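Removed from the display is one protein chain of the complex; every other protein chain stays in position.
Going in written order, the chains are labelled A, B and C, and every chain counts its residues from 1.
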Amino acid sequence: WDNAAIANETCTLRFSECNTPYFGIWLDLEMILFKKQSEFQDVRIIETKQFGRQLILDMKTQSAEKDEYLYHESLTHPAMLIHPCPKRVFIGGAGELATARETLKYKSVERVVLCDLDKVVVDACIEFLPQMSRAAKADKRLEIIIADAKQTLEQSTETWDVVIMDIADPIEAGPGIACYFQSFYQQIYDKLSDNGVFVTQSGPGGFVGHQECATTIYNTVKSVFPHTYLYTQEVPSYGQDWAFTIGIKLPKDKDIPAMKDWTFVDKEISKRFNGDSTLIKNTFRHYDGQSHSGMFSLPKHIRNSLENETRVMTKDTPVFMF
Amino acid sequence: WDNAAIANETCTLRFSECNTPYFGIWLDLEMILFKKQSEFQDVRIIETKQFGRQLILDMKTQSAEKDEYLYHESLTHPAMLIHPCPKRVFIGGAGELATARETLKYKSVERVVLCDLDKVVVDACIEFLPQMSRAAKADKRLEIIIADAKQTLEQSTETWDVVIMDIADPIEAGPGIACYFQSFYQQIYDKLSDNGVFVTQSGPGGFVGHQECATTIYNTVKSVFPHTYLYTQEVPSYGQDWAFTIGIKLPKDKDIPAMKDWTFVDKEISKRFNGDSTLIKNTFRHYDGQSHSGMFSLPKHIRNSLENETRVMTKDTPVFMF
Amino acid sequence: WDNAAIANETCTLRFSECNTPYFGIWLDLEMILFKKQSEFQDVRIIETKQFGRQLILDMKTQSAEKDEYLYHESLTHPAMLIHPCPKRVFIGGAGELATARETLKYKSVERVVLCDLDKVVVDACIEFLPQMSRAAKADKRLEIIIADAKQTLEQSTETWDVVIMDIADPIEAGPGIACYFQSFYQQIYDKLSDNGVFVTQSGPGGFVGHQECATTIYNTVKSVFPHTYLYTQEVPSYGQDWAFTIGIKLPKDKDIPAMKDWTFVDKEISKRFNGDSTLIKNTFRHYDGQSHSGMFSLPKHIRNSLENETRVMTKDTPVFMF
Partner (left out) sequence: WDNAAIANETCTLRFSECNTPYFGIWLDLEMILFKKQSEFQDVRIIETKQFGRQLILDMKTQSAEKDEYLYHESLTHPAMLIHPCPKRVFIGGAGELATARETLKYKSVERVVLCDLDKVVVDACIEFLPQMSRAAKADKRLEIIIADAKQTLEQSTETWDVVIMDIADPIEAGPGIACYFQSFYQQIYDKLSDNGVFVTQSGPGGFVGHQECATTIYNTVKSVFPHTYLYTQEVPSYGQDWAFTIGIKLPKDKDIPAMKDWTFVDKEISKRFNGDSTLIKNTFRHYDGQSHSGMFSLPKHIRNSLENETRVMTKDTPVFMF
């Protein structure tokens, strides 16, 4: 027995998270930096050897230092680039401020309203996750509102070019379930300007989990928006690929060029950033035409599931993910 | 305390596998069906609640019942379809016989030689993994040789249309390390017919692990073959996306249509299977044009790593994955 | 990274068992030999590196090859030696047959009836745990009855010198809960001959778990029997010390010599086995005077808990352990 080596490997501090009741990931834990039961959820910030600092809500990873950019760029940029010139952005959830950070990279953007329910989360992210929160926090175009995103959007009289929902997955006990209902998507549709784009994180998008809620969210958005797309991205700290749904408020007969030809994405990025390739490289660590192609080229099993999906999520027919 | 529920969740039989020393997956275990230390490795067949029966060599998952088709179709079909009419196929490793199963789906195929080092593995797969092994085992076009794949290929005087290497990852102690050397790739190149296609599984291909060996394998194949492509596929029982490298023995200035336009793949499948859509649906559970597009559309971080990769794997400069 | 060593330690097959919802043990798993859902419970026989083969019912360890003798000797011998000359023994539960094995070591014993609910358990132990089952199985003095121990005892017209209850812990869903009620203890008392001794396994007996059910079982036995003692023994495969309760059907004013002076135990053993020290050594791997002293010398925290215990277990006031 080589004691040191064995102790090293056998005595562990670990965070284990589940994808299903039978399957999940484990991560060696370096530190727990923050822990508080807020009014809404158990909030922790931990540090793992693999992914650095991670925001954990009710024991589920929300964002990790090392790969959050994969998630936040994937959530934000397709919508921002499909809209021809986004000026006004509404974000629900997203207490890390990293979704706001991505939207604020666009010069055209004049106003971002971020509405998160839980002040404890926002404050903890500002203190412990500066990589995610600092840039947005310092940007005067951002207004942070601590309130229910659904109510805030409904009561606001503003119209929006892009609406991004970056809230917790639809679980039974969660406060955010109403943000996945058809009726709410209709309200978002109504609040969007012409050409407006809506995107929502849609839960697990991998082989194992894409039918938990992603296909239903897609089907529900599709029941409201003329153009709807599901796409997925590997985010390793989530233990599985992740899904996103985009809805576009354009007449049905209008083409969406980014969906026809992925080189459009590179051209559009270039146009928005004045062809400044250094700026583009620094702005987009993940997103470009080929990454876009990978995200929107769905494997056959997901396409089959989308075809077979009949559920539409309403108050009376909620779908809860695991 | 609801005792039954807690015991149910807290008392567990689990298989944990690592992607890195700090990060891996866990799977609830139903049964261990087989366990034997062979001359070459620790061989087990386990059953997990999530993925069914799994072949485990030296504690690493090789194939799992529920998602093996993602791996085996991804390994096999791009090469089989890029070759205009594969008749003779050489397979190294692949003791589950599922890679052979995929190649034997093509009517054009006249002879498949599968060469695996470990009779214990092949016999266990025939007994415990009939889904993977049965169809190939019953096919008279298949010859199984229990021997070192490298030596067998070198000593054979046959030429091959497609060569598939489906052996264990390059690890220090593994017997297969020489199957990843440039000199072996040169021999494969020499044994291929004109138009010949080579494909090798290339280890982890996700965000976390793609630099362990995949980029080096790609670079090494590229030093031998005129056309070389890396591609990746989600295989959830592996805990991370997986990588494959394809090398094509065609003059450099020849186009590879499947790499230009993924609708070519659907057309080619249709052609090979006489437009029989039911047969096609039953033959390809995963692979088609759009799945192909997702596999070959690499995310930016992998493209960056490929660009920066300078290692070529030779006897004197081996690269061992974790 | 030394890959072999890391894989060795980081890729694991493990059985984890809980003492409480927050605390338990883990054991590296070699094999699962048997798995069946019987009419009553989930039955498995596993093999761990530390403790060899283990019988697992509803995911809780019942007996392990390497340390079962600690449990079975502790359960059996104090009762057998306190009774001056046990001839007739009734055993409830104890499907491993190891409790029977211990009682059959006494020449005075003429008849042992073992009554276990679950034929699947008994058969699996006979097949896979010969160390525990073989000797008893071959002994003609043993009668095995597959039936409810409580009903069988109640309906029998025999009287018994020693009654041993070796059934699963009192959990809500368990079939054996009635075997822990005061009314059943009264029936046992009535079925015992004069000088009769009753002993029951009593669940966890360590610092953490002794108040789960052991103190209540003690208090309930004490409400029926004139002399009652709780004792504990380390059984490492259980993850915690284990408790036993003994009740003696002797007038209150009679002395129990084994409780006064532990050298009595050694003398009594010698007497029963005709001073044959080799036989004694082979018969008792664990039990002797000093081991007895350790088992009956309770630490202060258990004595305090016994003093403060007021619960008596009846049909209307069951106590369920975790």
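Quick note on the criterion: a residue touches a chain if its C-beta (ideal position, glycine included) is under 8 Å from a C-beta of that chain, and two chains touch if they have at least 3 such contacts.
These figures come from a predicted structure and were not determined experimentally.
Participant: Out of C:Gly93, C:Gly176, C:Gly203 or C:Gly239, which residue would touch the omitted chain in the full complex?
Facilitator: C:Gly239
Participant: Decide which residue listed in A:Pro21, A:Pro84 or A:Pro130 touches the omitted chain of the complex.
Facilitator: Answering carefully, the residue with contact to the hidden chain is A:Pro21.
Participant: Given the full complex, what residues of chain C touch the hidden partner chain?
Facilitator: That gives, for chain C, the contact residues 9, 16, 20-28, 48-51, 67, 70, 206-208, 234, 236, 239-241, 262, 284-288, 290-291, 293-294, 297-301, 303.
Participant: To test your reading of the contact rule: which positions on chain A touch the chain that is missing from view?
Facilitator: Against the left-out chain, chain A lists 1, 3-4, 6-8, 10-18, 21, 24, 29-32, 35, 46, 58-60, 171-173, 320-322.
Assume only the chains that are shown with their structure count from here on.
Participant: Relative to chain B, which chain has the most distant C-alpha mean position?
Facilitator: Ranked by distance of C-alpha centres from chain B, the top chain is C.
Participant: For chain A and chain B, let me know how many angstrom lie between their CA-based centres, rounded off.
Facilitator: 32
Participant: Based only on mean CA positions, could you tell me how far chain A sits from chain C in angstrom?
Facilitator: 55
Participant: Which chain A residues touch at least two other chains?
Facilitator: 9
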